[in-house]
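Only a single protein chain was left out; the remaining protein chains are all shown in position.
After this line comes chain A, so read on.
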C-alpha cells in the first residue's frame, strides 16, 4: 500500500510516492458524493421532525423508536415490537431475492447464448438487450401496467384463447411488482455474466468432457465455479437496487405490496413527510445491504484460500 501505484504492479521509480496525490480526485469524489450524503442521512435520522417536512436540530431516537417499537396510539402504552415496518422490509427482501433468482434463471442462459455466438453477432445481441433501456424506467413501468391490466393485451389474449373466463386481476399484486422488478434489472444480470462467460476458456469444458464429466457435471464442477464472479456481480447488481426500488411497487403494486423504497420516498414527499424517519429507514436498509456484501466478501476471501 505505502506509496504504491494502484494495483501495486508498477515498480517504476517515476510513480514512487505519487500514490496519494494520484488518488486525490477519487478521494474527493468519494468524500463529496458518498461519505457526506451518508453522514447527513445518519445525522438527520437522529433529529426531531418538523411537521411540514424538514427537521429541528434536537437529538432524539424517536425515528428508530417508531420503526421498531409500538407504543400505542397515544404513545403511553408499554412498548411492544412494531411489525409494520419490519414486515415491509421482509417483503422487500423477499421480493428482491425472488427477482434475483428469476433474473439469474433467465439471465444465465441468455448471457451464455450471447457469449457463444460469433464476435460480430454478439454485439448485435448485446445491443438488442440494451435497447429497451433507452426508454425511461418510469415509462417502461407504466407500460407494464397497461400490458397486464384487466383490459390489457395479456388478459385479452388469454380470454381470446379461452384459457380464462374472467380477466386476471394482476395489477396491485406481488406478481405485478415482481414482474416489474425482474424486467427492470434483467440486463444487470446478463451483462456481468456475459463478460465472465466471454472470458471463459472453452477448452476447459473439453478437458472436463475428456476426463469423463457429463455435460451436467461440467456445468456444475467447472463452468459455474469459473464464471462465479460474474454471477455474484450480477446478483448484487440486481438484488441491491431491487431492494430499494420504488417505481415498480408504487405503480404496479398497491397498499399490500408496499416496499422499502416507497416507504422511504413517502417520508420525504409532501406534507405527510417525516424526514428523520425516512433517514432512519434508509440507514437500516443501508445496514442490511452492507451486511449482505460483507458476508459475500468474507465467503469470497475464504474461497480463495
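One rule holds in what follows: contacts are C-beta pairs under 8 Å (C-beta built on N, C-alpha and C of every residue); 3 or more make two chains touch, one makes a residue touch a chain; residues count from 1.
Criterion: contacts and distances are computed from a predicted model.
Visitor: Which of the following names does UniProt give to the chain that is not shown: "Amino acid synthesis family protein", "Insulinase family protein", "Sugar ABC transporterpermease" or "ABC transporter ATP-binding protein"?
Guide: Of "Amino acid synthesis family protein", "Insulinase family protein", "Sugar ABC transporterpermease" or "ABC transporter ATP-binding protein", the absent chain's UniProt record names it "ABC transporter ATP-binding protein".
Visitor: I'm checking contacts with the chain that's been left out. Which of A:42, A:55, A:226 or A:288 qualifies?
Guide: In the complete complex, the chain left out is touched by residue A:226.
Visitor: For the chain left out of this view, which of A:130, A:214, A:287 or A:300 touches it?
Guide: Within the whole complex, the residue contacting the unshown chain is A:214.
Visitor: For chain A, which residues reach the chain that was dropped from this view?
Guide: Output for chain A: 201, 203-204, 206-214, 217, 221-222, 225-226, 228.
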